[in-house]
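Read the structure below first, then the notes.
Only one protein chain is missing; all other protein chains are in place.
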Amino acid sequence: MNVYQAEILTSEKLGQLYHLLIIKQPDIALTAKPGQFVYLKGGKGLDPLLPRPLSIHQLNQKEGTIQLLFQLKGKGTIGFSKMKTGDLLTVLGPLGNGFSLADEGQNIVIIGGGIGVAPLLYLAEKLQERHFKPIIILGFRDKENIVAYESFSQLGCQLIVATEDGSFGRRGRVTGVLEEIISSEKIDVIYACGPQPMLKAVQKVAEKWEVENCQLSLEARMGCGLGACMACVCGVRLEDGQFGYRRVCSEGPVFNSREVLFDE
Amino acid sequence: MNVYQAEILTSEKLGQLYHLLIIKQPDIALTAKPGQFVYLKGGKGLDPLLPRPLSIHQLNQKEGTIQLLFQLKGKGTIGFSKMKTGDLLTVLGPLGNGFSLADEGQNIVIIGGGIGVAPLLYLAEKLQERHFKPIIILGFRDKENIVAYESFSQLGCQLIVATEDGSFGRRGRVTGVLEEIISSEKIDVIYACGPQPMLKAVQKVAEKWEVENCQLSLEARMGCGLGACMACVCGVRLEDGQFGYRRVCSEGPVFNSREVLFDE
Amino acid sequence: MNEPNLAVDFAGIKLKNPVLTASGTFGFGREYSRLWDLNLLGGIIVKAVTLEPRLGNPPPRIAETPAGILNSIGLQNPGVVSFIRDYLPFLRQYEDLPVIVNIAGNTIEDYARVAEKLSNAEGISALEVNISCPNVKQGGLAFGTDPESAYQVIEAVKANTDLPVIAKLSPNVTDITEIALSVEEAGADGISLINTLLGMAIDINSWQPILSNVVGGLSGPAVKPIAVRMVWQTAQKVSIPILGMGGIATAEDGIEFMLAGAKAIAVGTANFFNPYAAPEIVAGLKRYLKEKNIEDVNQLCGALRFTKNN
Partner (left out) sequence: MNEPNLAVDFAGIKLKNPVLTASGTFGFGREYSRLWDLNLLGGIIVKAVTLEPRLGNPPPRIAETPAGILNSIGLQNPGVVSFIRDYLPFLRQYEDLPVIVNIAGNTIEDYARVAEKLSNAEGISALEVNISCPNVKQGGLAFGTDPESAYQVIEAVKANTDLPVIAKLSPNVTDITEIALSVEEAGADGISLINTLLGMAIDINSWQPILSNVVGGLSGPAVKPIAVRMVWQTAQKVSIPILGMGGIATAEDGIEFMLAGAKAIAVGTANFFNPYAAPEIVAGLKRYLKEKNIEDVNQLCGALRFTKNN
């Protein structure tokens, strides 16, 4: 983990809502694990002031590159999308703990909602490499909001896409699909990333079906990105049963769903 | 005068210290007078916050372009120099009163010091167009600091360059050269732009040799650039003989040297 | 949906929209009128006017700071007589442009006399009493940081005018609500929040202060969070309306102030880096209301919601 100046190799607009950057950073490409993220700033200016956390969407160790897939939300992400090939980004990373990989022979479901699919591609690929056959469920509001479908479908895993309005794939929510699957076959591991309401619903399903290893990747507004400032906490049930706060940047972003206490 | 989005057509580094931008802005190119300036900002970001005042160095009415010549000083000017061809600048202008042109048959000296030469090229050209034969004196610290020499020498006017260390042209200050000239021929009009110590010295020379029409182009830190905020004032002797403040942005930047009271 | 209502009633002044320009950043209107129609504004607050003409402070009077500026203009203005004679008639040409005159003075008596003179002029909608200017040696800030003095100034102004009186408070205080309550008690019809924060910048090459007055007033986006907080705190305590300002550069910024409790807003420093800021904010506000299906801009005022965590 360190701070690097990384060159933008590719900058690609994906529809109105999303953007993909490929940047050159061999150290991160060599060491990053699925679920880890980088803390990204475009230059030394004070507007915006803070870096932005973005997951490692995909990486290529041979070429020393990493892919960042993001939704255009505000100053930070829109700023990144306007940078050009050859421009330098300041990258702190890789950060966070990442997903822990499943044990041999386990059945896995990967669930992503909206831009929450970002960290799941590299995860799915890694799992495939290790001969797991994860089922991937991706949910989006509607057809216009779909992102990274191509990349996921090229993996050759079982892929189910749901949209809330039914404009593409199945109609409904990903957690509906998840329950269907769990009720028909035993699932040992769930990996999930997406908006909080989705993660809450996944947490409930995991609890109901007693899936012990349900890993949720959380988001939080960050200060340092390193674990020093205590800005990015989420509520958890500590080992001793007490309520406490854990840092998403350094103790997360991935937490076991049993320990996460949303809304506290 | 209005706010425009102007495209950068040419962005050229001139040595370590200076930069030249050519931007497309037909309205300004059509109406700007020598000595006027624009108030320039590179995008909507808050860093830097304020626009920067830059003189009209040269313009091309046919092509609708204006040239800005500037020294790299801080965030603002360095930021402009990093912008690329095709990028848009926000330009408020043309602003200020500009130089008033001499009466027919008058003898003219134009004096510039350092980057103060910027507004003088367009002035000199305009004067030439009207068949004046201005003598141009440009002063720089040393050879490395010389800028726009080519453009001025192409005018075909009498051009004298002085450097403080004698590394190019004559050794010494522009005001020394000015006094030499004035003592040998009658000068009716002086136009000057440059650092304050130079302008003060020019003011003294004009007073001593009773050159009534000595026009100094001043600089001041600005807020609005329009005359509304009273930030950019310089001390002057008012018509009634009293001390007062005048706005460089709207009542200047060009003032008659008799009214300017430096250091007050 | 119909066009949303943008009109607000501020302390008895009818504003066709809640967007004004802040005193000192917009002169007496003439300069910006060359760029756009001042009738687009909810109202204009002109530069501080004093009893006698004021020279102001020596330059440099402005310094740029991160997302802000420091100024030490020092109330340069032509004096109340010249204002009424030479500047007011221009503004009176605009039929639907409430003119609020910012007034300042060295003594309570000064304030009273300026108020009196302005009240006899035609075409003024309200007085904004500047008890918060950090850039003058006498009066100014001193009045705005002491509840008792603040009270006295407002009381004296009220006694000398029939116009609505808006007290403009200084943020350089421990407890803004204490001063706010005091001016409310003194009869103020509204409160302007905030004037500038006292700041300083140093040139590390010359080792001198950048401003010749050494210290100056900080304004611009940098101060917005402080201003929003003060508007919110004050709105909990007073029942007179608040005119919010401090770093407003976009409609989004303005909406923050209104949700915090401001009934109207003023655009200051933003005029300098975007001369179209004020009319753009009016347009942006309208767009926001439409998008959110809100019929009346007044619905924003103080509408801040709290989640259970708060």
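Letters A, B and C name the chains as they come in the text, with residue numbers starting at 1 for each one.
Going forward, a residue touches a chain if its C-beta (ideal position, glycine included) is under 8 Å from a C-beta of that chain, and two chains touch if they have at least 3 such contacts.
No experiment lies behind these values; they were computed from the predicted model shown.
The chain omitted from view is touched by exactly one of C:68, C:105, C:164 or C:241, namely C:68.
Note that of C:153, C:242 or C:260, the residue touching the chain absent from this view is C:260. Per the touch definition above, the residue from C:22, C:191, C:222 or C:238 contacting the chain not shown is C:222. Along subunit B, the points of touch with the absent chain fall at residues 46-47, 263. Mapped onto subunit C, contacts with the missing chain fall at residues 58, 65-68, 70, 145, 172-175, 197-202, 204, 206-209, 212-215, 218, 220-226, 228-229, 232, 247, 252, 255-256, 259-260, 288, 303-307, 309-310.
Although one chain is not shown, part of subunit A still touches it, namely residues 1-3, 41, 44, 46-51, 92, 220-235, 243-245, 250, 264.
Basically, only the chains that are shown with their structure count from here on.
Look at the CA centroids: the one farthest from the centroid of subunit B belongs to A. Overall, the chain located most centrally, as judged by its C-alpha mean against the mean of all protein C-alpha atoms, is C.
With centres set at the average Cα position, the gap from subunit B to subunit C is 36 Å. Centre-to-centre, using mean CA coordinates, subunit A is 55 Å away from subunit B. Per-chain Cα centroids separate subunit A from subunit C by 46 Å. Within subunit C, the positions touching two or more other chains are listed as 66-67. Shown for subunit A are the residues that touch two or more other chains, namely 46-47.
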